[in-house]
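Notes for the one structure printed next.
Note that one protein chain of the assembly has been removed; the remaining protein chains are unaltered in position.
Order as written gives the chain letters A and B; numbering starts at 1 within each chain.
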Amino acid sequence: MSEQAMKSYDDLAPSATDKFRQRVLPFIVMIVLLAAIPLFDPSRTMNSLIAAMGINIVFALSYNMLLGRAGLLSFGHAVYFGLGGYAVLHAMNAIGAGSSGFWAGFPVFMLPVIGFGAGALAGVVIGWPSCKRSGVPFAMISLGVAELVASAGYMFGSIFGGEMGVTSDRMVGPRLFGLSMGPVEDIYWFIAFWTFLGTLGIYAFTRTPLGKMSEATRDNPERVQFVGYNPDRVRYLVFIFAGAFAGLAGGMSAVNYEIFTPESLSLAPSGLVLLMAYIGGIRYFTGPIMGAVLLTYMQSMLSDYSEAWLLYLGLLFIAIVMYAPGGVAGIVYGLLGILRRGGTDGVLARRAKQAAGVALAFTGLVILVEIAVRWSNGYGEVFEPFGLHLGIDTPLSWFLIAGFFAAGFGVLRMAREIEEGHG
Amino acid sequence: MTTPALSIRGLKKNFGPAEIICGVDLDLAPGERHAIIGPNGAGKSTLFNLISGLYQPTAGSVKLGDEEIVGLPPHVINRMGLSRSFQVSNIFANMSVRENVRCGVLYSLGHGYSFWRNVGNLHEVQRKTGEILESVGLLDKAQMPAALLSYADQRTLEIAITIAGGADVVLLDEPTAGMSHSETDRAVALIEKATAGKTLIIVEHDMGVVFNIADRISVLVYGQIIATGTPEEIRGDPRVREAYLGDGDEQQALAAAGDAQ
Partner (left out) sequence: METIVFSLLNGVIYGLLLFMLSSGLTLIFSMMGVLNFAHASFYMLGAYFAYSIMGVTNFWIALILAPVLVGLVGAAVEKWGLRNVHAHGHVAELLFTFGLAYLIDEMVKIVWGRSSVDYRVPEVLDFPLFELFGAEYPAYRVFILMVSVGMLVALWFILNRTRAGLIIRAALTHPHMVGHLGHNVPRIFMLVFGAGCALAGLAGVIGGNYLVTDPAMAVQMGPIVFVVVVVGGLGSLTGAFLAAMLLGLMQTFAVGVDASFADLFGWLGLTATSELGGITIASLAPMIPFLMLVLILMIRPRGLMGDREL
């Protein structure tokens, strides 16, 4: 008995192999990936796309500290991103102007730290009134605050630069790691470094007592009180950290683009980060990363192909809310789980059918939307995919649209009947 | 006489015009196991909510040791050493059993709102969590999601979270409600073991459990304590029998429990 009482309970925790596989390996993969990208000599466009992805990854992860981990729906997270960015721009200008003093010795490479601090400070100030409430009232307060800060942004030109915003030059101050911060290659290392550090920091946060209690508060704020925690305090502290990491992302953005406008504080970018996190999957740590990569890609690539990309984005979002609350990450991990179990019971076939059905119906929708967009522009432009001529008055267009829709919904219905047959 | 572990004086609670608790006085000696019984709607759960800080009383005082706790928020009262369970299982459903217990352990081991430590490296926390899981018999289910536990196991987890913080005064709200006979027996053994040396207040409908566990019993009827005493005194008290007249089942239960003793 005494021997039993003496034994350690370390075996309750995951084994060392599991810990390595789940917590260390992903970060090693990330390092390898980040180090390998320059070997492929990415084009200029690719480089700027990767920079945008890195910034959005940290931003979306910081947003998910609120929505996914603490259950706080915010419509104003861009406020912290923007304030962090502005702080960094002003610091950058101070570095450029000063020949001596504190700022003169500050390397531009380290500026996201300033963004982190500014975001945290904004979180301290704004979080204090916001975090007394949760749920829908919290969401409404965040919306009101975002509108107020954005309006103030246009009002105080000396800080926010009015409509034109604040600009700066990043090739100033002392160098760090021999990077002049001028060419895109230098910026790549800057972005890679801070994306990694930001991701690592936010992950580490989930492993702390505060991070764990934030999840507990999300699930059951009443019970949290009876294990000695003040739920308001937990939310407030998490809010500060979420603001800080958003400020870090804003700082990365400030160095990368060398400009911020009051627009960046408003509801639109706040909405976009919400979409990133949610489409990626808020219940998974990697979800917002996937969402950020996907949406950044869509934003820069799809917007070249189609004017209606925001419409597709809205559709994607609604589809996720309605049919896949786990987001892209949920779908990916679900599929991996099926594959690992062997997928013998026809689940895989059913999923494939569903995917095919969705793809067919979506093709029909794309044709419809693209034809509509061109017709609405009124320049006489015609949608011509694969050499087909699809005008609004071409019978083939409507035949294709109807055909794809019918085929898609037919396959979906088949998949559902199989499912019900199984049930 | 030593200071009571918990001392309630003139406690009142009104909901609008309705007086739910109308002047409760109660003293608990350290280490005492006290049961509160009474018909449905007598205000037993309300009394717990008042003591634990979930509701603010309309009047009266509650002292934990020497400290007045009326007006303090629940988390402060909890930190001062008073812990409670809930009538309906109130656990962290999305977490594993082990994480549930760990949530109960963290604050008491001084890791409050810390954001600079990795929970995985807090050996003291791991050890305490393991001890509690073992003492309540949930060690083999430690990795299960709490939502997937059986009802009886969820009730056990509820008790485990409640005692995890090492509080000296423990309030248990109907810990055996809805359990089968064998489950109830196990729960009683668990409660006796887990709360050994602590001051315990328990609300319970099962008279067998009450007469098994309690040193003293208070009978709460319409927001007032009509009698307090040892199980023998309560069993023989005519006022108690009278109060239970309208509630046939419980009266029979009371009688049956008396016979069994």
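One rule holds for everything that comes next: a contact is a pair of C-beta atoms (placed from the backbone, for glycine too) under 8 Å apart; a residue touches a chain by one contact, two chains touch by 3 or more.
No experiment lies behind these values; they were computed from the predicted model shown.
**Q** Would you list the chains present here that the left-out chain is in contact with?
**A** Those shown chains that the absent chain touches are A.
**Q** In the full complex, which of A:Val184, A:Leu311, A:Val358 or A:Met414 touches the chain missing from this view?
**A** Checking the options A:Val184, A:Leu311, A:Val358 or A:Met414, the one contacting the hidden chain is A:Leu311.
**Q** Which one touches the absent chain: A:Ala97, A:Val321 or A:Ala359?
**A** In the complete complex, the chain left out is touched by residue A:Val321.
**Q** Quick one: which of A:Ile37, A:Leu148, A:Val184 or A:Ala204 touches the chain that's been left out?
**A** Residue touching the absent chain, from the options given: A:Leu148.
**Q** Which of these, A:Leu274, A:Ala329 or A:Ala415, touches the one chain of the complex that we don't see?
**A** A:Leu274
**Q** I need the residue numbers on chain A that touch the omitted chain, in ascending order.
**A** Given the touch definition above, chain A has residues 71, 73, 129, 132-133, 135-137, 139-141, 143-145, 147-148, 151-152, 155-158, 267, 271, 274, 278, 308, 310-311, 313-315, 317-318, 321-322, 325, 369, 372-373, 376-377 touching the missing chain.
By definition in this document, only the chains that are shown with their structure count from here on.
**Q** Name, in rising order, each residue of chain B that touches chain A in their complex.
**A** Touch residues, chain B against chain A: 52-54, 73-75, 78-79, 83-84, 86, 90-95, 98-99, 102-104, 106-108, 111-120, 122-123, 126-127, 129-131, 133-134, 139, 142-143, 161-162, 164-165.
**Q** Mind pulling up the chain A residues that touch chain B in the complex?
**A** 8-10, 12-13, 19, 204-205, 207-213, 215-216, 219-220, 222-230, 233-234, 237, 241
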